[in-house]
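First the structure, which I've put down as structure tokens, then a few questions once you've had a look.
What you see is part of a larger complex, with each chain still in position.
Going in written order, the chains are labelled A and B, and every chain counts its residues from 1.
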Amino acid sequence: MPHILNAEQFDTEQLGQLFSQADYFRDNDLDITDRREVMQSHVGRIMLSEFYEPSTRTRFSFEIAATKLGIGVVSTENGSVTSSAVKGETIEDTMRVFNEYGVDAVVLRTKEDGYAVRAASVSKIAVINGGDGKGEHPTQAVLDMYTIQEQLNQLDGLNVVMGGDLAHGRTVRSLSKLLSLYPDNHISFLSTPELQIGEDIKLHLKKNGTSFEETSDMYGVLSQADVVYWTRLQLERHSGKSLTMGQEHFILDAKALDVMPKDAIIMHPLPRIAEIPVSTDQDPRAKYFRQAGNGLYVRMAMLDRIMKKLD
Amino acid sequence: MPHILNAEQFDTEQLGQLFSQADYFRDNDLDITDRREVMQSHVGRIMLSEFYEPSTRTRFSFEIAATKLGIGVVSTENGSVTSSAVKGETIEDTMRVFNEYGVDAVVLRTKEDGYAVRAASVSKIAVINGGDGKGEHPTQAVLDMYTIQEQLNQLDGLNVVMGGDLAHGRTVRSLSKLLSLYPDNHISFLSTPELQIGEDIKLHLKKNGTSFEETSDMYGVLSQADVVYWTRLQLERHSGKSLTMGQEHFILDAKALDVMPKDAIIMHPLPRIAEIPVSTDQDPRAKYFRQAGNGLYVRMAMLDRIMKKLD
């Protein structure tokens, strides 16, 4: 199966291979001669980019990744307005047509959960889930793992704090699943009761023997953290609902930085709003922009793997 | 004249040449080495894609076609919002500027009839009509003819049923004109009286000696068809008007398939809504996705022809 649909499909061996390849692409992106060589990798291949929901990072990083691999890109940034979806076409039909176009991969961002799986169910060409509603965002989860590996040189035995709106953010869901592939990790889900992590994720962790806790004791868990994974309020997803999580309670400011261990790292899927003040960017533990950049190299590694299978 | 503005501009010889070239591009799209060679065809050329109305198929297939020919692409997917048209610029002025940019072709999709002709009237570079309102959609008509040729190996002496909203769909209009270039075709326009084909098309067919009928006897004409060309209700074009064509009467379901000859083919410009159930896709006569894919190769052939004239 060439598709990238959810975080669960990866095992530790596949992740290891992706990470090596991502390292390689990062190393060869500095010098223009190396870049030009990498750009010969997949000339003749084409990736479609079909985004039905706003995105800067995911779309740009996939399209830059493709371009750096020599893959041609054809793109829709605003598919909910500009595609045949406005005429009532199903995602399956859209994908059936793309399958006739001699393209080699489709990156899909949709508003609704499960659309990537539906698309893949009728597709011989690779479907890459670029985020479907509050369902999955597997490439984000992989780049998050890559960043932890890169920064801490280990993926097991870690104390990981996930803070913020855990009920609506898809990144924490996928990341939790990937962390459960490695032994001895402990996850502290830090939120208000209303915005806690979903039952399905807790069940998944239990099955895999990954220990976790639900808590609202911010300073307590921060003081023990190896990884602090912070998220914003998904305001666009719960308009109308009242938010009992006051932003003042979940802000990584100087006081919070003070209690964090010296060699911990701070991650965030971005965009950040008020939950991480700009002043925190100067802290050497702040790795969220590096993390965003890793997205490029991890996505290059994924596209490279998909295209190599076609050669 | 390098422009592609309407179906009438093509004669049978030109169509034959385009079809051979489309065959060639289809054959050479399977192997990556062949693809890479084709991709050298027109390096240095640039196609602009200016879409003022939603489109998945037309824009994507033109941009993929260009990419596969080595033509650079610069694109607008949502021109009615993002271009200078919002500031009141005429299509003629937009085209005058594009003529100064050293590009080699402009694909144009507009809401209003006749815009492609207006654009071409001030342009030395090729204007390709990618659909203007309910006017013309010539590249669709050519790919429709190509699909008939490919599937039935003939373009004359055919019984063609065109069913659905014939008053608002532009594809049936252009296709009728092309069918009238070949002898002994018979067209059955199948619709309700309110949504029947326009007088101008009937006049055109009469002039060219192509026989046709207007009917609402679905099972009668289906039982005699070589080609069943089905279309959806153009809901976005007659908001407010009441639709007397109940969708239950014009659905290609098992009962309709039953009366169709065994070697007939089913075509549809897509997107389809309820007028062709998904279950029909399994029928070997269903060719509408193949037809969509043919759009890619026919558009490659068209771009190839335009660019060759510049060399």
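Here is the rule we go by: a contact is a pair of C-beta atoms (placed from the backbone, for glycine too) under 8 Å apart; a residue touches a chain by one contact, two chains touch by 3 or more.
Small disclaimer: the values here were computed from a predicted structure and weren't measured.
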item: Per this structure file, total copies of the shared sequence (2 shown); value: 3
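One rule holds in what follows: only the chains that are shown with their structure count from here on.
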item: Superposition rotation for subunit A onto subunit B, Cα-based, multiple of 5°; value: 120
item: Centre-to-centre distance between subunit B and subunit A (centres being mean Cα positions), rounded to whole Å; value: 39
item: Subunit A - residues contacting subunit B, complex; value: 43-46, 48, 72, 74-79, 81-89, 92-94, 96-103, 310-311
item: Subunit B residues within the subunit A interface of the complex; value: 29, 32, 35-36, 39, 51, 54-57, 60-61, 63-64, 67-68, 73, 75, 77-78, 232, 235-236, 270-273, 278, 281, 289-290, 292-293, 296
